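A single protein chain has been removed from this complex, and every other one stays in its place.
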Amino acid sequence: MTHLKIKKRLAQDKLMLWTVCLLATLTAVPLIAILGEVFFRGYDQLTWSFFTEPTPTAYKAMKAIEAGEPIPGGIANGIIGTMIMLGMAVVFAVPIGILCGAFLAENDKNRFAKTVSFLTDLLQGTPSVIIGIITYIWVVVPMKGYSAIAGSIALFIMMLPLIIRSTEETLKILPASLKEAGLALGGNKARVMLKVQLPAAFGGIFTGVLLAISRVIGETAPLMFTALGCSLIRISIDKPISAVPLLIWEFFNDPNLQDLIWGASLFLLLFVLSLNILAKYFAKKWNQ
Amino acid sequence: MNDKIYKAILFVTALIMPIVCGGIVYALVTDAYEAFEHFGFFKFLTSSEWSYTEGAEQYGALPFITGTLMTTLLALIFCIPFSLPVALFVGEYFKGTKIAAVLSTVTDLLAGIPSIIYGLWGFYTLRPIIMALNISPQGSGILTASLVLAIMIVPYAASLSTEFIKMVPNDLKEGAYSLGATRAEVIRKIIFPVAGSGIFSSYILAIGRALGETMTVTMLIGNTNNIPDSITSTGNSMASIIANQFGEADGLRLSSLIAIGLILFLITAVINMIGKMIIKRARIS
Partner (left out) sequence: MESVKTPILEFKNTCVSYTKQTMAVKYVSAAIERNTITAIMGPSGCGKSTLLRAANLMHNLYQNIQVNGEILLNGENILAMEPIDVRRRVGMVFQRPAPFPTMSIYDNVLSGFTLNGINLSKSEKDATVERCLKNVALWDEVKDVLNKKGTFLSGGQQQRLCIARALAMKPDVLLMDEPTSALDPIATKHIEELLLELQKEVTILIVTHNMGQARRISSKSMFMYLGELVEYDYTENMFTNPKDERTKAYLTGKMG
């Protein structure tokens, strides 16, 4: 009787193990499917001109399709737009985010710090499309037009909570002795933060910044209402500008340009995933 | 620089958070006001009309609230049978091994894929499959959007669940094994009860992510402004109606879209707050 029961229980145990293994392994399928599809449909589009030329007009693309030629042009306008907006967002988000993170790490008990911490969570959880609406109301409406500035402000707002959290968490796990040793040597708090704590936390903060960049670089919705997009290569900050994800959206909606989707997606995907892997590598190295 | 100035600088920088968050609420409320005033707050929430014929404009949020809730709930249902096994695989069965590290890298990478690329994959790969299986004639709709959404939230639910499953003390597990339990019994009767509230919170936060997901849903949900009558019909979520119409809207329609944005913001904020609260409690105990 008990022997039979043991057999049944062992069978259940095995069944559970195999179910877990099977279902867990299945989650790799979409990753492989997505990477595979984007790669095989996009790799032959990644030519030199794809990175140096702007998006063709729909008319030009149509002509090329009619003549049976590959669509001319590339995504240079998007790459430059992404770089400009991301650059501006990073320049502001990194120092402000680090200072806020330091503030949270140094004051974890007072009420204001608790509020700031709560708001950081709130902002981090806010859907990106809402950030788009907000930036539209704050920047696009008063400036009477879409612009790279508006786009970079949207990216800035999205990066901020990510950098704050990674800075705070990294500073908090530093051994307290490090700070105390610095203070004991007669350094004031600012000096100790600048010369001892932040350098010691560099790896963690750097990883956080990389992850923040990889998180916002593929964002589309907030840029639709702020940067809008532009088919020219533009290096100005007060006019509409393009970005790689905006171009993908444009290609998706324009039947004439659909051949460009996969090249642009492959580029974006490779960029984002290498940032992720790089961040993981740095995190591992820093943890040792 | 003395301590006082240093403290002041940190304090002033930290003010940016209340300013930004206060600004978000203020801007959403003031710009949504017109719509609420015109239709009435309650009426706006419960009306299912969305028509912009000039002179007879009628806007209500109900179809989009329904669309959002349906996609989120379905995504959650599809997500659990995969994220829970991933969490058990990484946090219990193969804890600390190379193969677990590989699987958690896989889920990390899944979390890193931009949502517009998920949308493309859903549109060009999943949609034809749905059509071929005769599930729905147009391929896009609530179901298609939810399936892709589920894949997108698996990493979030899995990584937090893993953390809580790993935290179950070895003492308890060995205690249970010493009484003759199998691993499956230890998981069901010790790990799940002990890590339960943590695992629960990971799904709340996954819901928080799914609610506001924009591009994927916009590309797959079919973009119709009616209340979806089944899971295979088309619809719009709060985020997708905004993504679709914000660029071309003005006046009352713009205000209505912003009002939908405000509702979405509030729902997400409440869900995230509940999730964080449960996590905090689970971490303390």
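When the chains are written out, they are named A and B in that same order, and each has its own residue count from 1.
We adopt the following convention: a residue touches a chain if its C-beta (ideal position, glycine included) is under 8 Å from a C-beta of that chain, and two chains touch if they have at least 3 such contacts.
Quick caveat, the model's predicted, so the values are computed rather than measured.
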Residue in contact with the excluded chain [from B:V194, B:I241, B:L262 or B:I279]: B:V194
Identified contact with the non-displayed chain, of B:A56, B:L133, B:L179 or B:I284: B:L179
Interface with the undisplayed chain - residues on chain A: 5-6, 9-10
Contact footprint on chain B, counting only the chain that is left out: 169, 171-172, 174-182, 185-186, 189-190, 193-194, 196, 285
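Basically, only the chains that are shown with their structure count from here on.
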Touching residues on chain A, where the partner in the complex is chain B: 9-10, 12-13, 15-17, 19-28, 30-31, 33-34, 37-38, 96, 99-100, 102-104, 106, 112-113, 115-116, 119-123, 125-130, 132-134, 136-138, 157, 160, 164, 188-191, 193, 214-215, 217-221, 224-225, 228, 245, 248-249, 252, 261, 265, 268-269, 272-273, 275-277, 280
Chain B residues within the chain A interface of the complex: 1-3, 5-7, 9-11, 13-14, 16-18, 20-21, 23-24, 27-28, 31, 81-83, 85-86, 88-90, 93, 103, 105-110, 112-121, 123-125, 151, 154, 158, 182-185, 187, 208, 211-215, 218-219, 239, 242-243, 246-247, 257-258, 261, 264-265, 268-269, 272-273, 276
